[in-house]
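One structure below.
One protein chain is absent from this view; the other protein chains keep their places.
Here is chain A:
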Amino acid sequence: MTTTLADVAAFLPERRVPVEELGPELGLRGTQVRVLRRFNGLGEVRRQRPGETLVDLLEGAVRALASLRGREHLVRYVIHARGVPVVVPYPVNPVHELLARLGLRCTTAFTVTHHACVSALVAIDVAGRLVARHPDPGALALVVAGEQVFTQDQRLAPDHRVFGEGAGACLVSADGPGDALLSFASGQRGDLDHYGTDGAAAMEGFAREYTELLGEVILAAVKRADLSLDDIALVLPHNVNVVSWRRVCRRLGLPVDRVLLDNVPLVGHTPSADTFINHASAVALGRLAPGDRYLTAGAGLGSVFSAMVLEHKVSEHTVSATHGSGNMAATDLRTRVVSTLGVLLGRMFGDDLPAVCEETRLFDELGLSSSRTLELLLALEDQLDLQVDVEEIDRRDLASVGSLADFVVAHVDGGEPCS
């Protein structure tokens, strides 16, 4: 038996909102917004117009499934894959409202959730098993993903991600034509539960272990598909940010140009719909050819890390993206960086600042978060009138004044800085 994605589609609202406009809504300071754009590679997100509903969003994706027309009677299940468990007041029921809109009266509909932003992957796996043994061999399951950004959960610091609105849909069948599902891996860490009694520690643990755990499920899915990373033509990521994917790539030895990051600055992170949005883009950009094995992966707070390997059976073309980086070393620059960091930390902390030296640990001693450390780096760029290539920045580079200075010296962009 093979689970296949008979058709995949995505839908994005037309309204574009730059991250700078979201700053006040999210309670972000100007420098934090700059961090989102400069370090995390985020640019703008899509949002619905006032008055539009979640069902409008989901319906947009379903209507884009060209192969659904004329086969509605074969849809036995409609599954809403949702990242946020509760998005409407009980008993409002978006997936059944969608059913009514689509005229699918005799279809079983429900929501699969608690897999955060990778809920679509487990929903696809569930859908595949439901149709695998269905008495009607032509039975289809329709998986829809997408949700509105209707509130700002105060426990989710918006310093590394910005949620946009978008939706995706796919038709799942058993042994039919379409992309074949080769493997699925999901690692779950319910102990990293940011809604538990020690939510701050859970958030910190999630950030600390993120790269390792996401890398593990990617490798597990690739291995289960009897492939190696070299066989993976393309990775469809969750669009959380660019920096975290560069770290994962570095950990795995995976060229970053095999990860479709094009949508991060254009769409941002849509809870649970990124896989479908990126699939649609990959096909449109000609980055998936027939026979290509590709992987989609992501993670979510709470915490879950999932990866799925598929084989593309429909479109053609392939192109590659490139990225550039520059570096230079300047021995006297390091001295200036260290002393400037001391000045900037003094501005941040005032009289509370203990004595600062190269060994001063930014997280442990000064209590800086990673986002505040990035703000420090931005201020350093402004102060010394230089630009730092942050593609390869790692949490270890941010550990101390000295390690940050080493990183800056090794990754200054575009030649000798102005003096």
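To be clear about the criterion, a residue touches a chain if its C-beta (ideal position, glycine included) is under 8 Å from a C-beta of that chain, and two chains touch if they have at least 3 such contacts; residues count from 1.
Convention: contacts and distances are computed from a predicted model.
Asks: UniProt names the one chain left off this complex as which of "2-hydroxy-acid oxidase", "Response regulator receiver domain-containing protein", "Phosphate ABC transporter ATP-binding protein" or "Cell division protein FtsX"?
Replies: For the chain not displayed, UniProt's protein name is "2-hydroxy-acid oxidase".
Asks: Of the residues A:Val143, A:Val162 or A:Val217, which one touches the chain left out of the display?
Replies: A:Val217
Asks: Give the residue, chosen from A:Leu28, A:Val45, A:Leu181 or A:Leu252, that touches the chain omitted from the document.
Replies: Once the missing chain is taken into account, the touching residue is A:Leu181.
Asks: Just the residue numbers, please: which parts of chain A touch the chain that's not shown?
Replies: Considering the whole complex, chain A reaches the absent chain at 1-3, 80, 84-96, 105-116, 119, 122, 125-126, 128-130, 132-133, 150-155, 174, 181-191, 193, 195-197, 216-217, 220-221, 224-225, 300-304.
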